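Every protein chain but one is kept in place in this view of the complex.
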Amino acid sequence: MDFRSDNVTGAHPKIIEAIGRANAGQVGSYGADPWSERVEARLGEIFERPVQVFPVLTGSAANVVALSSFVPPWGAIYCHPEAHINVDECGAPELFTGGAKLVCVPGEHGKITPAGVEGKIHGEGFVHSVQPAAISITQASECGTLYTPDEVAALAACARAHKMALHMDGARFANALAALGCTPAEITWKAGVDVLSFGATKNGCLAAEAVVLFRPEKAEEMAFRRKRGGHLLSKMRLVSAQLEAYLANDLWLDNARHANAMAARLAEGLAAEGCQPIHPVQANELFVRIPKARAERLQAAGFKFYDWEALGKDAWRLVTAFDTRAADVEAFLKALRESAAA
Amino acid sequence: MDFRSDNVTGAHPKIIEAIGRANAGQVGSYGADPWSERVEARLGEIFERPVQVFPVLTGSAANVVALSSFVPPWGAIYCHPEAHINVDECGAPELFTGGAKLVCVPGEHGKITPAGVEGKIHGEGFVHSVQPAAISITQASECGTLYTPDEVAALAACARAHKMALHMDGARFANALAALGCTPAEITWKAGVDVLSFGATKNGCLAAEAVVLFRPEKAEEMAFRRKRGGHLLSKMRLVSAQLEAYLANDLWLDNARHANAMAARLAEGLAAEGCQPIHPVQANELFVRIPKARAERLQAAGFKFYDWEALGKDAWRLVTAFDTRAADVEAFLKALRESAAA
Amino acid sequence: MDFRSDNVTGAHPKIIEAIGRANAGQVGSYGADPWSERVEARLGEIFERPVQVFPVLTGSAANVVALSSFVPPWGAIYCHPEAHINVDECGAPELFTGGAKLVCVPGEHGKITPAGVEGKIHGEGFVHSVQPAAISITQASECGTLYTPDEVAALAACARAHKMALHMDGARFANALAALGCTPAEITWKAGVDVLSFGATKNGCLAAEAVVLFRPEKAEEMAFRRKRGGHLLSKMRLVSAQLEAYLANDLWLDNARHANAMAARLAEGLAAEGCQPIHPVQANELFVRIPKARAERLQAAGFKFYDWEALGKDAWRLVTAFDTRAADVEAFLKALRESAAA
Partner (left out) sequence: MDFRSDNVTGAHPKIIEAIGRANAGQVGSYGADPWSERVEARLGEIFERPVQVFPVLTGSAANVVALSSFVPPWGAIYCHPEAHINVDECGAPELFTGGAKLVCVPGEHGKITPAGVEGKIHGEGFVHSVQPAAISITQASECGTLYTPDEVAALAACARAHKMALHMDGARFANALAALGCTPAEITWKAGVDVLSFGATKNGCLAAEAVVLFRPEKAEEMAFRRKRGGHLLSKMRLVSAQLEAYLANDLWLDNARHANAMAARLAEGLAAEGCQPIHPVQANELFVRIPKARAERLQAAGFKFYDWEALGKDAWRLVTAFDTRAADVEAFLKALRESAAA
């Protein structure tokens, strides 16, 4: 009954089992172990091309290792004002890039457009101005919405036109992929993505993220940046074993499909009660208006979810996860219906 | 039969069990969970005073979060040339401090002295010079040796005299403590340590370190620095559960005692064969001269350990761990004895 | 006939004479010279209180030395989107602060308000968010407008309420002061300003700026930051002699009054021709609409001034300076009148 976030969950049992299994024996440290090798190979299959993989422990780590390898200290990173890198990482991108500037590009429902980016580019080649260096998009976005492959490709074209890289923050990549119905390749490098923060923590791992790099010429730099950030684990098996289990037998996609389905059911039930979504519900996050009195009754009944003041009066956020129980969703909706009568 | 490092090991079974147990249910993220609270309380008991605890995932992360909270960008950090922060973190301290300078203080057997530090302090108060800001010592040192409480206190007095902080890199803190036979308090804050990198990974966890802070006025800054470094885990239970189990029922000390005993047995057996230690063997690392031909025979027989060229001809390093089997140690010594005959 | 900027000018003859006079003899370096001492004393008189003065050579240097001494790496600096620190310094504030974030606060005519700042503060005390650290205002603003002492005081109150510092970028401080008719103290520390970038280059020097500090407790840090930025001149007399001459006999105010008067005359003449100001003309910068055809005729006639596209169609900027000749202004206005007929 906890819809606060997909990070209040533990891990899927298969992830825990994998950690236990990976515990046996002595293996090379810092990634020179069989799990890490297999994860890189497996992600190569999934993305239908060789990739360089840099497992890390947090989404912020993945984002900043990725961005700092493409953005000089005098670079500009164009992102949505709500982007995690802009509002939820306490300046980590600025630290790791040596002081690059995040330039906010407003856009509906958490998404940015090429026109929006173009409108914010100033002083290209002018020594007084920070220089275009990267576009960063979040997939699924912080508003729970999705970029289609065509939208990604359009942003990639914009990036190329200004010699920028395109970064995708995929903290909820699986949720996006499950909803889009395209291949991992189609929504990333085939559409022009240079580097992906591949998230797994929110979707069933305990702590497992990876930078997936589609530009091999950046791999050497990235290795030093990860280490220098304190993000290279000695017992790398801890994270690689999680990733291996996560990617095995479509666990990652099954988890994501379940979370998305639970969100869709919530959205449907909320709408039936007149509670309209503020953003389209396309993955596993809902931003919805619920009259304050009703919402508080739900909270009093033990359902946990956040007030989302930034979106105005009566705005709330609910997040579903791989382990959200259908019964809890139904219980929530039942309580919602009853809250009207109260 | 792998003596390469104490990070080639997995975790103690109790640690794995703890991760599994901690997996159940939904809890607050980013440290607002019961395991994290209990770990801080438990460390308070262990250190006999309130402490602020900042769990992180790597030793480098602990070191740089700790140091950067005490050292301004124009500060100097005095440390041994062999210090992990100086040679094994790819410049992480420089990144997190905004460019502070590590000033190398030579010293026998991996240890520095107040006189050594004093000899390296130049230009105090002089705007052209970086300014004394911290002394960082490693306990047990990178040479496997120990600082006594008196030695720590002397360094603390030197630090105070120059308005510096005293940091202890305790990647092998348990090994040191087990060998010293003093209390955790005596070897840290009672001797003048301001902040400790409390390591657990090498001694039986999979990935669990913590900054233990004895200067509460730095806690707020440290929280921002940890987050900004990408080192604040969302599912903090992963690391806190490890730490809780590590500290329960003296597992941490039992593990360390075992590793130390295995090292002592190795040292004894090596000496009996004329292989002299290069540094005193006081914790769980051995630096020893073994004739190259004999060492290579051991390696051919499946024993793994590193050539340690920096110490000259015939120098090798062996490291024992919580899970080093006595049988493997005896097998090694037997093979050593036989290697002479070969 | 060059209205492009107040930095296309040379220096006032008295400044050049002062450099020549200061050239004689051997004196202490790095500011241990009589000119530097006298400048600090003189600024103390002007501001009616002891101040710490840090001469530097560029406005960017003054801004970043000032800001970095008040803003931690995880701090937020609230400023207008057009602020020089935000758009004209290629990320210098981010470099010197170690990656702080400039948060843009929109506002009419280049000025920000307490309400505007409040609207941009998020996540105070929340470890995921950068923390309020400074408000930076430009006086005169980048739009050629002024903050009154009351407006400054209101921003200072807002700063205090969030434990922030208040920085004033005074690249055109003399122009502002001359126009406001208040004392230097009234528009700075008496209104709550903590630190001022005191500009002199644009108003008659060749290269002379100074950080004027009203918080003595920051002086030590600031000295290290200036040095570390490469901004401490060995032959400091070069800049201090300029500043001394600049402040002597009201040269600075006379220069500023002249520039302001020339701007006012231009504005009057432009308005008479139907060319309306886009921002109120309060100091020595004009942003004005002139039909493109007319403006191009003026440029063809040898008058230099910039197209200012950011303000839309037919927008142009003209800047007057201490050495703008009244005859040139009248020639410009005459040509303007004739341009209509053409």
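Think of it as A, B and C in the order they're written, each chain with its own count starting at 1.
In the analysis below, a contact is a pair of C-beta atoms (placed from the backbone, for glycine too) under 8 Å apart; a residue touches a chain by one contact, two chains touch by 3 or more.
Note that the structure is predicted; figures quoted are calculated from it, not measured.
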Item to check | From C:L43, C:I121, C:L238 or C:A315, residue that would touch the chain that is not displayed | outcome: C:L238
Checklist entry - Given the contact definition stated above, which residue among C:A22, C:L43, C:L286 or C:A315 touches the chain not shown here? => result C:A22
Item to check | Chain not shown, touching residues in subunit B | outcome: 73-74, 87-91, 94-95, 97-102, 104, 122-123, 127-130, 310
Item to check | Footprint left on subunit C by the chain that the document does not show | outcome: 2, 5, 7-11, 13, 16, 19-20, 22-29, 56-61, 63-64, 89-92, 95-96, 201-202, 206-207, 224, 227-235, 237-239
Item to check | Interface with the undisplayed chain - residues on subunit A | outcome: 30, 72-74, 98, 127-128, 131, 221, 223-228, 232
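Following the convention adopted for this analysis, only the chains that are shown with their structure count from here on.
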Next on the checklist: By Cα centroids, which chain is closest to the centre of the whole protein?
Outcome noted: A
Checklist entry - In whole angstrom, how far does the Cα centroid of subunit A sit from the Cα centroid of subunit B? => result 34
Next on the checklist: Roughly how far is subunit B from subunit C, centre to centre by C-alpha average, rounded to an integer in Å?
Outcome noted: 51
Checklist entry - Which residues belonging to subunit A are in contact with no fewer than two other chains? => result 89-91, 95
